[in-house]
Structure formats: C-alpha cells, structure tokens
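The complex appears here minus one protein chain, its other protein chains still in place.
Chain lettering (A and B) follows the sequence in which the chains are written, and residue indices restart at 1 in each chain.
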Amino acid sequence: MNTSTLTRAAVLDREHASETSVPNKDLILQVKDLDIYYGEKRAVNTISMDIEKNSITALIGPSGCGKSTFLRSINRMNDLIPGARAKGEILYEGLNILGDNIDVVALRKEIGMVFQKPNPFPKSIYENIAHALKFAGIKNKSELEVLVEESLTKAALWDEVKDRLHKSALSLSGGQQQRLCIARTIAMKPSLMLLDEPSSALDPISNAKVEELIVELKKEYSILIVTHNMGQASRISDKTAFFLSGDLIEFDATEKIFTNPSVKKTEEYISGRFG
Amino acid sequence: MEKSSLPVRERLIKSNKTRLNGEVRGRVLVTLCAIIMISATIAITIFLSTKGLQSFIKNGVSPIEFLTSTNWNPTDPENPMYGALPFIFGSFAVTMLAALVAAPLGIGGAIFMTEIAPSWGKKILQPVIELLVGIPSVVYGFIGLTVLVPFIREHVGGLGFSLLSGTIVLAIMILPTVTTIATDAMATLPKSLREGSYALGATRWQTIRKVLVPAALPSLLTAVVLGMARAFGEALAVQMVIGNTRIIPESIIDPAGTLTTIITLNMGHTTYGSIENNTLWSMGLILLVMSFAFILLIRYLSSRRKI
Partner (left out) sequence: MNSRVADRIATSVFVAIAIVIVSVLVGLFSYILFNGVSHISLDFLTNPSSNVRAGGGIRDQLFNSFYILFITMIITVPLGVGGGIYMAEYAKPGRVTNTIRTCIEVLASLPSIVIGMFGLLMFVNLTGWGYSILGGALALTVFNLPVMVRVSEDALRSVPRDQKEASLALGITHWHTIKTILLPTAFPSILTGAILASGRVFGEAAALLFTSGLSTPRLDYANWNPFIENSPLNIFRPAETLAVHIWSVNTQGLVPDVEDIANGASAVLILSVLIFNLGARIIGGLIHRKFTASK
C-alpha cells in the first residue's frame, strides 16, 4: 500500500528513472521502491521518497515501524546485520548505493550518522574527532587542530570544551557527548546526516540545545531525523514522513502533516489515538 | 577531506585502490590463525591415530587381545603378551569412582551456593574453588604420596598405593570442575520454579529434591561428565599414588594401573619403534578416542537440555 504524496520534481524524476539519468540538482536522495528484509521477514515495504538538499526531513511513527531500519539502509549500516538485505534503489546524487560495487567505507564519509545513545570513543575529546580524520589521511597536526576546532564550533561545543580537549570524552555530560558525536560526524564533511533519535536519551535542556544545533546545521547539510517526539518533528523539520508497520503512510510538508493530514491513520497517530 | 569535485561515481564505486590492502591484510592474518587451529586438530588426530595403529598394522598385535586380555607382559622373550585390559579397567574404574565421590560433593556445594546460602555462600566457596583449580596436578600427586598413601596404609589397609588413593586424589582434582558447572546449572534455573514450589508450601529440601534438581539434571550430568573426562586423562597425579601394577585390582585397596600411568612410566624406557613402545601409542589412541567420546556425550546431554 503506497499512498505517499510525491513532490512534483520527484514525479518527473521517476519517469526518467535510470542509473545514468541526470540527477535532479535539488535532490540529495531518491528512494525508489525500497524493500528491506531481515531473513524472511519484510521490515520495510516498497517505499519511495525524495529528499531535497539542505532540508530537514523527520521520520515519525510508532516503535518497530521500520524508520530506523530505513535510516540504516541509507548508509549501509544494515550490512552489519546477518540476513539483512534490501531490494530496490536508493539513489544518492543519482548513483544507486545499494549496489555491490559501492565502496561502503567511502559512502559513510559522505553520509554520516548520529546514534540514539551518545557513543563517544573512550578517548580524549580531541582524539574522538581526530581519530577518523587521521584514518582519512590527514596527518598534519596543525591541520587536525584547525579541523577539530571547526567541528566543535559548528556543533556549538567549542566554548565548553576548548580548555579540556585532552580530557576523556566520557567526562562530558550526556548532552555534551551527543554534541561531540555530532561534531565527530561533521568533521568528515558529509553531505547528508542521518540522526537516529539523537535526543531521546537526553534531558530536556540538552534536547533543546541539540535541536537548536540541528536547525543551524541545515544550512550546510541535508538531514534525515528519526524521532519519537512529535513536538520535535513539528518544530524543526521541513517535511515529515509517517511510517507504520513498514509502510510509508504519508510524506508531505511538515505543516500539512501536523495540521491537515491527508490520510486518516496519520491523523490518528498525530492526535495520539495510538502509538 | 574536502569533498572532491569528482563525480559521485568515481568517489563511491569500489576500485582496486589502496584501502582494500589494509582490510585484506588483516583478514588474511586472522583467518590464518583460524586455519592453524583446524590444522592442529587434524594433525593431532591423524598423527596419533596413525602411530597408534602401528602396533596392530605393523607389528601384528591383535586388537582383540589388546582390548580384552588381562595379560600384559610385553617383555617376555618367549611369549610376549599385550593385553591392555588391566589399564583400561583401571582408567575406567578410577574415573567412575572419582565421579561417584566428586558428584555429590560438587553438586552439594553448588546447591549450598545457590539455595542454602545464596547471599554469602558464593563469596566463600567461589574463591576456594578457584584456588583449588590453581593447584598444579603434580602437587596433588605429591601430597597424595606423602599424606594420603601412608594414611590409607595405616588406617585402611593394603600398601597405601591403591585404587582408593587414586580415587580420592582425582575426586579432589575434578571437584572444581563439577562444582563450577553445577553452580551455573542451578543458578540459571528460572526463579519461577522456586517461587512456585514454595508457594505450594514445600520445604526447601523438598523443592531442591523434587523440583530443582530434576529440572537441572541434564546440566548437572554434564558437570559430572566433564569431571569424568578430566579424570580419565589425568596422568601424573594418579601415577604417583595408584601403585602402577599390571593386573586388575581385586579390591579398592589394591594397587592398580591406568592407561595414563603406564604411558607415563614406560614411554621413556622403551625404544621408539619397538613393539612395546607402539602398544603405548595404541593406548594413547584409546585416550584420544575417549576424549572424542566424552565430547559427543556432553553434546548429547546439552541438546537434551533444550527440552
């Protein structure tokens, strides 16, 4: 059952669908008829959607409806789960990234992910960010320092940690750790950021800070955020997708979803009748 | 790390480039380790089997005589006899008896830790068990030799070097194994079993006897079998106290011999390649086969637990 609402650009794109087509310059991601299976069980049912550049798209829906599964397929993190496989296409800048010929390691540099529970490495704050940079080939110490400061500044964390860069990251509060994880991801200069319930494990004040940060980040990055918190979705996102039991029920401008949804089930979820 | 202006195809499609090398190198290294383990196991099995069968194939010793005759006299110039039954019997006997002693002690200790004194029992017995494990087998043998053997000689009878000494030494040695696994078995029983039984008004002993032990039985049996496997293969400690004879003992205070003890004693004294030496390797083969048999038995018991 696919009753997603498509934008006009996406409709046009679909008609010209092929791997060698000229990618629509406004879209960073195009999902076409994506199915995701865990073994025999289908977790995501033939969904299609288009994500515009520099937008924040929220994925909402009750637990277990497939939002996180969908998110993790975009940066191929599902590869880690034995028995997980995907059918269909996910076009990133026109290239289907579900193919076997894709260098997944390079992909993950361009599509970053922040997880629900903050997971900084048990290293210093500086090392947390420098670690991946060093692996990517940046060995020059002064270059690293500049990049670390830049990322921490963008993540609104620099002022709080600039005097203790070499202390352990585990000494930070939960909210700070999550912003560190965001800084870590930003340092790789991705185009697309996948946030999997980034503030659900945080207290309300840290939550607010992280939300503020995400809205700021929109200027430079495209963002997909899975959230349980409908208030959060309505506050910060441009478009919202409502998932239920692996289906994409409705995908439209956030304002429309929250004030005048087209599908009855969406309306029921929004008004808290289930979920 | 600026995103290059290269088209997406060039950035993200796999090439023969460098990154794979580090990845491949690491993978090859650890796979090699895994292969070494498989090779070692296969090598051991093949080498020991081949060498163990030499006495039958090359020297013409009859397997039937080997396994069933009680007459062990390989150095008789006229009529050498290669009946290994006394040692086979000794191994089995000392193993069974040791299990008989260690099982109630080990299971009892486990029950003490999980049922009788669940809050502090483990804190005392667990370190004790760990320390017992740490004592090397030669030390067990030595203490058995200097303390147990004279004691049995004075207070029970016989020479002191006996099946009984071997049993006691082995029982103490396998006690930690049996206790540890039995404790795990009892501890992983669902709480609801206990609660249900007590709710019906049963006493603790009734609960243990009628509900808990039957439920944990396959795992408890596994614990005992694991202890037996260890006992069957123990060499030096047993050798120091059991007397090392070549006949089947008539009573528990008679000295005996096991497969491991005769190998230990005679391997160094016989010429490599001689018939007598080859028969020792055949006994080693029996030990190897019994190891496999114990593993199969334990797997069978573990599979029954799932019911």
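Note that in this section a contact is a pair of C-beta atoms (placed from the backbone, for glycine too) under 8 Å apart; a residue touches a chain by one contact, two chains touch by 3 or more.
A quick note: this is a predicted structure, and the numbers were derived from the prediction, not measured.
Shown chains touched by the missing chain in the whole complex: A, B. Note that of B:I172, B:I242 or B:L301, the residue touching the chain absent from this view is B:I172.
Screening B:I13, B:I135, B:L189 or B:I275 for touch with the missing chain picks out B:I135. When the full complex is taken into account, the listed residue touching the unshown chain is B:G121, out of B:G121, B:G160, B:G227 or B:P255.
The chain not shown here touches chain A at positions 75, 77, 80, 82, 105-109, 112-113, 115, 117, 119-122, 131-132, 135-136, 167-168, 170-171, 181, 184-185, 188. Counting over the whole complex, chain B has residues 19, 22-23, 25-27, 29-34, 36-38, 40-45, 47-48, 51, 104-105, 108-109, 111-113, 115-117, 121, 124-125, 128-132, 134-139, 141-143, 145-147, 172, 175, 179, 203-206, 208-209, 229, 232-236, 239-240, 260, 263-264, 267-268, 272, 281, 284, 287-288, 291-292, 294-295 touching the chain that is not drawn.
Quick note on the criterion: only the chains that are shown with their structure count from here on.
Averaging Cα coordinates per chain places chain A and chain B 54 Å apart. Chain B contributes residues 1-3, 8-9, 11-15, 19 to its touches with chain A in the complex. Those residues of chain A that touch chain B in the complex are listed here as 92-95, 97, 101-103, 105-107, 109-110, 133, 136-138, 147, 187-189, 191.
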